[in-house]
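Here it is, the structure, as structure tokens.
Missing here: one protein chain of the complex. Every other protein chain is in place.
Moving on, here comes chain A:
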Amino acid sequence: MIEMNGEFIAFLILSIMAIGGAVFMLNFVRVVHMVLSLAFTMLSIAGIYVLLNAEFLAAIQVLIYTGAVSILMLFGIMLTRHRDQEAEGVRPWHKFFSFVGVAAFLGILLHTLYRTPFTEETADVGRFSVDWLGETVFKQYVIPFEAVSVLLLVALVGAVILARKESKS
């Protein structure tokens, strides 16, 4: 049975915050509000990472997702069509079908979760440290790391080239 300790309460609050942010994001009408609630969700997820002893990941989550990605989205929206509001949905059956779809998905997910036996031993996350992470990434997995960084660089250069081509025409 689940124990009611501080960690559980913190997890409950953080997950409610994360889900709440996501629900608000779907229900808001203005695009800027949506991005702000998305940033709120990202921040709550960083809190869950802290609970799992992954402080490094939490800091990176805040830095990249809450900070950089949200600001990039806000910039994009404000510089383009920032007075836009989403039109209300008109199809009456749409909501019913999406509800059925989501319920079926939840059912399948729960079914699989309860059927899967988790026999593996849980890794000890308490003694995780940043230098251990650095050594794994830069020594053991250095070639995949470099390959991913080259891939990202290619994407970056490609984006710049595409944007320049459009502005010329």
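Convention: a contact is a pair of C-beta atoms (placed from the backbone, for glycine too) under 8 Å apart; a residue touches a chain by one contact, two chains touch by 3 or more; residues count from 1.
We adopt the following convention: contacts and distances are computed from a predicted model.
The complex includes a chain that is not drawn, and of the options "NADH-quinone oxidoreductase subunit H", "ABC superfamily ATP binding cassette transporter, ABC protein", "Fe-S cluster assembly protein SufD" or "L-cysteine S-thiosulfotransferase subunit SoxA" the UniProt name matching it is "NADH-quinone oxidoreductase subunit H".
The chain omitted from view is touched by exactly one of A:L52, A:A68, A:V137 or A:L153, namely A:A68. Against the chain not displayed here, chain A makes contact via residues 30, 32-33, 36, 39, 43, 55-56, 59-60, 62-63, 66-68, 70-71, 74-75, 78, 82, 129-131.
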